[in-house]
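Written out below as structure tokens is the structure these notes cover.
The other protein chains are all here in position, but one chain of the complex has been omitted.
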């Protein structure tokens, strides 16, 4: 199995509901350093997994919709806690949609899976992995 | 598959037995930067994998039993080489015990697996992964 | 010149005022990974710069006052932009106050300077350095 | 499953053929920071996955054949793009050959798999994983 | 003293002349992860050292002139070894020129100094620091 990974980041505000979150129930924020990993069983005709330029552009586009926002006010997130692991899935699903739309190139339709990891600090991160 | 990972560290002395270890047969030491990764198929009712506060606390507790010790004198390690990979399994198993005891919360009983990685330097690390 | 540095982090929400900030004028957030460096011309009688346990505890205490907060609502920050560089100075000044109060031990009164660096992402950080 | 990973690096020149590569069709270069991960179901009689000294030596030997070279002139790479993901497979395959030759010790014949990751910058990396 | 630092990278080919360079006299390449640090005695009216958006844009522009190139063919570098430390000075000087041209904003004219660090691998980096 091959993979390539590209990194970007996003800076957001949010709050959590539920006693388990303690002081994180207050409005606070985070920088998420985001790694998007694209997996493929074989290389394509250009000897790559996916066009790294397109992968970088599309990850940036997905994050741009969230960047410098208060996630508590984003309609797509009504009624859920925008935990690091939840956001990893959200971003992975958005990337899969873009693959299906052809935004990562025709070759990307041969991808086997996507894994997204969000680093919330130097001591904590979360990930979500799915097939295509 | 979802996961969250928390990081801590431990500083220990130890020595190895066996020609394969060369100068590491002498009493020396290491800082192990320890990453504990908790995996789960679905998020729980709070939209998380596990309470990150409890995960951090329990990892710290497991490491506290080893921290600032000479592992050659720890009864649990009699007769084995406390290699980085061996310690990764030891710490993973201790965390699983704590999950079963409920120390990581009731939701943690739904965890699918745990992976522990120990970084012994900037150029070497080891890991152990198991299901729950 | 000797120094020791300890690292911790803080997660906050805030917004900026001024066209120069573009979309960061919206309420958003950040994780700041914070490095506090303590400088001293000579080592003390214990052969150290400062008690690393106290340095870690006091940095954590300074950050606890900010952690999981919306900085726009913190009275101490009224009328200023809580930029990364501004916060580096704020935290450094708080640490200096604690040194003068004796919270870092008697030996800490011999410190020559403090430098605080805040990492806001993998591609941007800011610092402030001052003498004691 | 256990694993150990060792890190080294290599500095090469190369160019790519294909419109997808844009300006990278020009002769340029890269530092690849290379992580070689060795997997094994159980520890051997010395309580390790593989002799870390031999793993380090053999990874260095594989990279020495590429280091400070223009990959466009290496016969083994004629007609292919030496993309980061392609090189990850090349290095993994070379390591597997060395395992089979006994260069990583007799115990290494019990390895389950090898994964090689090449970091081409702080924001992009690629990997290849195979069984033995 | 305040500072902010932004990070980007560049991928180049080059060769060195001189026995001291050993195998690096051959055409090879490098990824340089580049940190540009901007220093200022006091914050400006917006409570910042310099507009981080402009700093990022101008560093990227300086690197774009070098990116995906064989430095042996760049006229500006005729007759010199494009060592990591030499390139750190070249990039710092280019940034200072842009500050003087106003490309980093009017406030940037108050900068005290610039330091550029180039990471050539996980085990080696070089820097150049100058006043404005």
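All chains are identified by letter, namely A, B, C, D and E, in their written order; residue positions are counted from 1 within each chain.
Here, a contact is a pair of C-beta atoms (placed from the backbone, for glycine too) under 8 Å apart; a residue touches a chain by one contact, two chains touch by 3 or more.
What you see is a predicted model, and the numbers here were worked out from it, not measured in a lab.
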Q | Residues of chain E (touch criterion as defined above) contacting the omitted chain | A | 18, 20-22, 80-86, 88-89, 122-130
(Q) Which parts of chain B face the unshown chain closely enough to count as touching? (A) 7, 9, 11-14, 23-24, 26-33, 67-70, 120-123
Q) Footprint of the hidden chain on chain C, which residues? A) 1-8, 43, 46-49, 51-53, 56, 105
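Here is the rule we use: only the chains that are shown with their structure count from here on.
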Q: Among the listed pairs A-C, D-E or A-B, choose the one whose interface is a repeat of A-D, with over half of the contact pairs the same by residue number.
A: A-B
**Q.** For chain A paired with chain E, centre-to-centre distance based on mean C-alpha positions, whole Å
**A.** 31
Q) Which parts of chain C, given as residue numbers and ranges, touch two or more other chains? A) 122-123
